[in-house]
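Omission of a single protein chain aside, the complex is shown with its protein chains in their original locations.
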Amino acid sequence: MSARMPKWIGGTVLVLLLVLTLIPVLMLLVFSLRDNLDILIDFWSLPDTPKWANYTEAWKVVKDSIGNSLFVCVVTVIGAVFIGSLSGYVFARHQFPLKGLLFLLLIGVMMIPSLLTIVPLYATISNLNMTNSFWGLILPYIAGTQLLGIMLTRTFFESLPEELFEAARMDGASEWYLYLRIAMPLCIPILITVGIVTFLSVYSDYLWPFIVLKQENQTFTMAAVSLNRAGSSDLGLSTAGYAIGSIPTIIVILFGMKYYIEGMVSGAVKS
Amino acid sequence: MNTARWKKYGTSYLFLIPSFAFVFAFLYYPMILAFFHSFTKWNLVTSEWIGFDNYRNMFSDAIFRKGMLNQLIYTVTDVVKSIIFPLAAAELIYLIGGSRLKYIFRTGFILPMLFPGIVTILLWQNMYDPTNGLINQVLLSFGLDSWTRPWLGDENTALWALIALGFPFISGLNFLIFYASIGNLSQDQIEAAKIDGANGWQVLTRIHLPLLIPQFKLVTILTIIGSLQDFVKILVMTDGGPGTATINPAILMYKAAFGSSEYGYGSAIGVALFLVILALTIFNLKVLKTDH
């Protein structure tokens, strides 16, 4: 290893990694402008003439579903980030009996293959009369996604210097104040990360909404999957659907990243 | 409990109540049901207590043992992949600097999270395709005809073809975790080291890596959980084949439950997976304990 790696080597590697990472996205966009039969016959070629009809046809099917998905995602993210970070804060900054056990009791749930819980969970939702209701998605989603939030925020809250909290406690600040006014603002990047990841995982989930909701209340992924209507899969049409559905998520990401960076700056200030 | 102790610990427990309320309401019942039914023959309607039979059958099944062995390879490689590549990308972004460039790269690496993974799977299916796949075509054009093979249909290469799927393995979440924490590292220490004449590599190995241990642990745990439960990719690419070359316990669990209606047996595999993940997590948390 040379003493100092020239910047251009790092730059080249980085560009290469980025291009390779983005190839699937580019392929998706290319497919969305091709005819399905055309893709079947020659996977790698570019379209002779872009088939914009894929977009108009896909739009008809997915347009109503995007709002449903956004509602479910936003409510889930608010709930999961709040509840998850609250527990993450306690596990990071407090000492109390049974802490280790309680932590395992929570994150242990993540370790159960979700496939096994689908059938009994549906029975629970059915007993609560939440089938074909968005709450039948949101509440289990909060229960499940908060766990990642707990793990992530715990790790980050732990890295904050104790003096910050000591000083505030001396001034008589409540725990609630410490959590909301000291810990949270310093961990904006990780909260944004948790929010983005939660948002995307909920937005892209297919199986659970498919089971809980009827078609008239369908989420975006349900609509996108239903675009595969040619007997087998219709790649052209469904990728156009996915491209349309990614517009709100791109906005969320760009918006989120802005605060992500602001948080990073304030995070740097504290140290 | 006396008031002093309440005062001391009460808030801690109180803050945890929302998390537990949700988990109690929606996740513990299905979990307990799965545990219970792993000792029964269960088709969702009738169940018959059979003690440890499911577990005995599982461990005496050569296919399950083969699946465990494959899983070991999947998991170890998954952990390596999920740390090295996202970390390298995050470090390199800091290395090149420039806020505009940083923004472009950062956004670029998380962009694939917005699109369904099935496109990636299709892409790789067509890379490995024996007839007109990209890999064989490239080999042919270099005159390496003898190197071409049906990558997914050959039992010597199928497992490794699945492991290589998704190169360069930069998942948005892991990338964000590393990127956020490198940004949060104390700059004073790094500047001090640089003044002492440490080069970039030394800053990375002596300062960054030790400080990132909590993030390594986190990513490792998350990867292990994901790895042991992952079956969709394998199901689509090879269905566990050729023969049993790429099979794993999660596929066997899926097929037992939803293919053969043997939910009891499926639950037993699920419980076994749970215990393995739990053991690895505790090991990860205890053995790699960091003091701060």
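Labels A and B are assigned to the chains in the order they are written; within every chain, residues are numbered from 1.
Basically, a residue touches a chain if its C-beta (ideal position, glycine included) is under 8 Å from a C-beta of that chain, and two chains touch if they have at least 3 such contacts.
Assume contacts and distances are computed from a predicted model.
Per its UniProt entry, the chain excluded from the display bears the name "ABC transporter substrate-binding protein", taken from "Multisubunit potassium/proton antiporter, PhaE subunit (TC 2.A.63.1.1)", "ABC transporter substrate-binding protein", "SRPBCC family protein" or "Fe-S cluster assembly ATPase SufC".
Check A:V15, A:V74, A:L105 or A:I118 against the missing chain and you find that the one touching it is A:I118.
Screening A:I66, A:V81, A:L102 or A:L139 against the full complex identifies A:L139 as the residue touching the chain left out.
Interface note: of A:L17, A:A58 or A:L86, the residue touching the hidden chain in the full complex is A:L86. Where chain A meets the omitted chain, the residues involved are 37, 40-42, 79, 83, 86, 118-120, 122-123, 126-136, 138-139, 174-177, 206-207, 210-211, 214-217, 225-226, 228-233.
Although one chain is not drawn, its touching partners on chain B can still be listed: residues 11, 14-15, 17-18, 21-22, 25, 43-46, 61-64, 125, 129-132, 150-155, 158, 236-244, 247, 252, 255-256, 258-262.
Basically, only the chains that are shown with their structure count from here on.
Listing the residues of chain B that touch chain A in their complex gives 8-9, 11-13, 15-16, 18-20, 22-23, 25-31, 33-34, 44, 85, 88-89, 92-93, 95-96, 103, 105-116, 119-120, 122-123, 126, 129, 132, 134, 167-168, 170, 172-173, 176-177, 180-181, 183-184, 186-188, 199-201, 214-215, 217-218, 221-222, 225, 228-229, 250, 253-254, 257-258, 263, 266-267, 270, 273-274, 277-278, 281-282, 292.
Contact residues on chain A toward chain B in their complex (touch as defined above): 1, 3-5, 7, 10-11, 13-14, 17-18, 20-25, 27-28, 31, 43-44, 83-84, 86-87, 89-90, 94, 96-97, 99, 102, 104-121, 124, 139-140, 142-144, 146-148, 150-152, 155-156, 158-159, 175, 179, 189-190, 193, 196-197, 200, 204, 221, 224, 235, 239, 242, 246, 249-250, 253-254, 257, 260-261, 264, 267-268, 271.
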